[in-house]
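As you look at this complex, bear in mind that one protein chain is not there, while each of the others sits in place.
Let's turn to chain A:
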Amino acid sequence: MPAVEVIGLRRDIGAVRAVDDASWSAESGAVTAILGPNGAGKTTTMECLEGLQRPTAGSVRVLDTDPWRAPAAHRAKVGVMLQDGGLPVTTTPRRLLHHVARLHAFPGDVSGLIQRLELDRIGGRSIRRLSGGERQRVALAAALVGRPEVAFLDEPTAGLDPHARLEVWDLIRETADASAVVVTTHSFEEAERIADHVVIMHAGKVAAEGSLAEVCDGRPLEERYFALTGGGRR
C-alpha cells in the first residue's frame, strides 16, 4: 500500500477550486516531487495531506489514515515543513528543535541534525534575526527531528545557497531511505536530482504523474513541464 494516497481530491477555497479531482500516490523509500506553477494547487494538496485543510470532495490517506483530525500517534509519524516556515520567531533554533523533539517518544539526534544542517553557528540566535535560507534549514530540521515515516516538505530549498542546497538534497535522499518524502519545488534540477517519482500539477489538476523517466518520456523535464503547463521559453 502506498504511504500517501490522493484520491479524486477536490478542495474549494471560497469560490476558487484550488485542487480539482487530483489523484496520485507516493511510496515509502522514495522521494516524490510535486511541480507546478504558482496557484497550481501544490500547497493546498500538501496541507490536505498534513491534516491542515479538509478536502471538499475525494480523500487523502497518509499511512492508511485520514489526516484530518488524526490522533497524535499519527501526527508523530509525519514531519511537516510549511511553505511559510511556521517557526516561532521569539525563540532560538536550538530551543525550538529540542522542544519539538520533546513532543516525540523517540526523537532523532537533535545535535546531529543541528550539525548536519550547519545550524550550530546560529543555534542560539533569535529566529527573528535569521536570514530566509537559515530559517528554511531550521524548518527542515524541525520537520525531520521526529524521524518521520512520511515527510511533507513544501519548497525545502527555496532561498538556500548552492552549498546548503546540496546538503539538503543529500539529507532528503537519506531520509527517503526509510520514509516517504514528498517535496514541492519549482526547480527542475532539484526534481531531477532527488525525485524518484514526479507529479506535475496545473490549474488544480494532475497534468502528469509517474517516475521521472515516465513523465519525461525521453525529453528534458523542463520541456515536458512547459508542454504540460503551457508557456515556457519563447
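Rule of thumb we're sticking to: a contact is a pair of C-beta atoms (placed from the backbone, for glycine too) under 8 Å apart; a residue touches a chain by one contact, two chains touch by 3 or more; residues count from 1.
Heads up, the rule we're going with is that contacts and distances are computed from a predicted model.
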The chain not rendered here carries, per UniProt and among "LrgB family protein", "NADH-quinone oxidoreductase subunit N", "Ribose ABC transport system, permease protein RbsC" or "ABC transporter", the name "ABC transporter"
Candidate in contact with the missing chain, chosen from A:I34, A:V60 or A:L113 = A:L113
Of A:L35, A:L144, A:L160 or A:L221, the residue in touch with the unshown chain | A:L144
Absent-chain interface as seen on chain A, which is shown = 50-52, 72-73, 75-78, 80, 82, 84-91, 95, 99-100, 102-109, 112-113, 115-116, 118, 142, 144-149, 167, 170-171, 174-175, 177-179
